[in-house]
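Data first, discussion second: the structure below is written as structure tokens.
A single protein chain has been omitted from the complex, and every remaining protein chain is retained in its original position.
In order of appearance the chains are A, B and C, and numbering begins at 1 in each one.
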Amino acid sequence: MTEAALIVGAGSGLSASLARTCAAAGMRVALAARSTDKLKALEKETGARSYACDASDPADVDSLFAALKAIPDLVVYNPSYRVRGPLLGLDPAEVKKTLMVTAYGGFLVAQAALKGMAARGSGSLFFTGASASIKGYAESAPFAMGKFALRGLAQSLAREMGPKGIHVAHFVIDGGILRASDARAGGRGEDGMLSPDAIAGTYLAVHRQHRSAWSFEVDLRPWAEKF
Amino acid sequence: MTEAALIVGAGSGLSASLARTCAAAGMRVALAARSTDKLKALEKETGARSYACDASDPADVDSLFAALKAIPDLVVYNPSYRVRGPLLGLDPAEVKKTLMVTAYGGFLVAQAALKGMAARGSGSLFFTGASASIKGYAESAPFAMGKFALRGLAQSLAREMGPKGIHVAHFVIDGGILRASDARAGGRGEDGMLSPDAIAGTYLAVHRQHRSAWSFEVDLRPWAEKF
Amino acid sequence: MTEAALIVGAGSGLSASLARTCAAAGMRVALAARSTDKLKALEKETGARSYACDASDPADVDSLFAALKAIPDLVVYNPSYRVRGPLLGLDPAEVKKTLMVTAYGGFLVAQAALKGMAARGSGSLFFTGASASIKGYAESAPFAMGKFALRGLAQSLAREMGPKGIHVAHFVIDGGILRASDARAGGRGEDGMLSPDAIAGTYLAVHRQHRSAWSFEVDLRPWAEKF
Partner (left out) sequence: MTEAALIVGAGSGLSASLARTCAAAGMRVALAARSTDKLKALEKETGARSYACDASDPADVDSLFAALKAIPDLVVYNPSYRVRGPLLGLDPAEVKKTLMVTAYGGFLVAQAALKGMAARGSGSLFFTGASASIKGYAESAPFAMGKFALRGLAQSLAREMGPKGIHVAHFVIDGGILRASDARAGGRGEDGMLSPDAIAGTYLAVHRQHRSAWSFEVDLRPWAEKF
């Protein structure tokens, strides 16, 4: 039986690495993103199918799962949005959007994914967190709100869904993810930013854990990162 | 100089105790709630002035602070909303409302309060959390999302606003708060639920801390509570 | 009824402020330290009685409690020892001493104090932690070991002894404590180091909490401290 993976919040970076890693592991891959225009190359490379979906819109999320050919074995929720800066200058509409994309969309995707998974009694539901998931930094209140909320969701779901056979996990990506064009990479020294392929490798290893020894929370950071 | 306190999310329970405690300590008290009808007795008892305000509505929050006679010395954000139950049965609109009231309203009130406080260089901004602020319980994902988000907001603000002279603190109320009519009180044994007056006493003590030794996070639970 | 307080690890700084604060609040004060020579002035000022005691020695701790005239209402465990520096250069004997003084002594004092308190069904047992209680810093492994261990002890005791009427609390002192002669004070700006009197004030407020709303963990840091 071929496994199926759904990567929500697909684009470049980690999500592209996840798609490649899952495809290389023999899984069928589906990608969801607000716009699928940028996904053509990745579709071709991985054989993935793409779906347009605003993850913070309940109707969009319903349509996405209705369009899938099968209940996924692995769903990864990646989307985030952030607005930064001194609190007094923040636009409330942007703060609301940060909460909606970063956390509420996670709830919508979780609910849709778990319908099928719970009925089947298996599946992995993974959430991508950040340093801000466990530490609220100055001048970054909205992102802390969104990422803390996503972690609270993941914890609650792990407790509720583990005994139903669903593996819920939360990854704390504690550092910058390397991008092909990233000018910072040099300044941080060799391997000073997280390789998205390396992150994806750990997601796959956690998906493959035996259910007698599941991880809920896994942190990942470069060897020389301050934390 | 008389200090001024603003209690947002006023009703019975903890907020009423906060109003009484602040008034007894010589502070002028303002109360904000969606509806002020239920606040008449408390107004009379404490000399407080009440304001109608939906804390999750930016315009309402702006109006509230415009109507206040002075920049408060202490602002407490209490409101929360929750929907519980198995994840698969949750109404997305209710989940969104949980996030808006429990967390987004905290941002709006914080931003409005801090405008005046930062200019003055002093003030206390306190957030009321719950057990769900630090542990995501099964079948209670929305409340975990809201309360985790509020804690992320509080952490970020403490780091940003402390050096500007503003005392930001987060209280983890880890147990049930006793209500006058509470049938559970007996079953839990003597003092088995949190006295709202006792909680309010700790809020006041934290407000009065010297700035060389401020608390950010304080947990409160009954002596016999499991945790 | 006059309350009795016992301050273990007495000297200057926080312990002296605790003695003064307890005495000013009308409590009888006992002081314990490896050497009582340095305590003469404090004895005179507070009316305290001093006892020589190596808190990491079981026989010394037994003798201390046998010598006390009454079961204390409040016991504070302050002692710590630390050795710092790159791991490879640490002397194992010093690391062991760090564990013994910082953590094992806390166990010994707790056990001796709780014998009387549990029989009586009341009392407060407080532990003084540090930044290192919740974060293991580079080049400071021994102190992290000792302070983490003390926090584990305090958590276990709070869960075991709370339902017996004993208030166990742990204070995270997250910053430098001001000493009269401290040259750093200026460089950190006004109130940039913790006033020991201010810390002691919070200990007393926590001791006085109503048992329906006890704090287990309270952090304290200067307003402008990075954390």
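Here, a residue touches a chain if its C-beta (ideal position, glycine included) is under 8 Å from a C-beta of that chain, and two chains touch if they have at least 3 such contacts.
In this text, all values refer to a predicted model and were calculated from it rather than measured experimentally.
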item	value
Touching partners, among the displayed chains, of the absent chain	A, C
Which of C:10, C:68, C:144 or C:200 contacts the chain that the document leaves out	C:144
Hidden partner chain, residues of chain C it touches	58, 86-88, 90, 92, 95-96, 99, 103-104, 107-108, 110-111, 114-115, 118, 132, 135-142, 144-161
Contact footprint on chain A, counting only the chain that is left out	159, 162-163, 165, 167, 178, 191-195, 197-199, 201-202, 205, 209-227
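Quick note on the criterion: only the chains that are shown with their structure count from here on.
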item	value
Intercentroid distance (Cα basis), chain C paired with chain A, Å	44
Approximate Å spacing (C-alpha centroids) for the pair chain B, chain C	31
In chain C, residues with contacts to at least two other chains	none
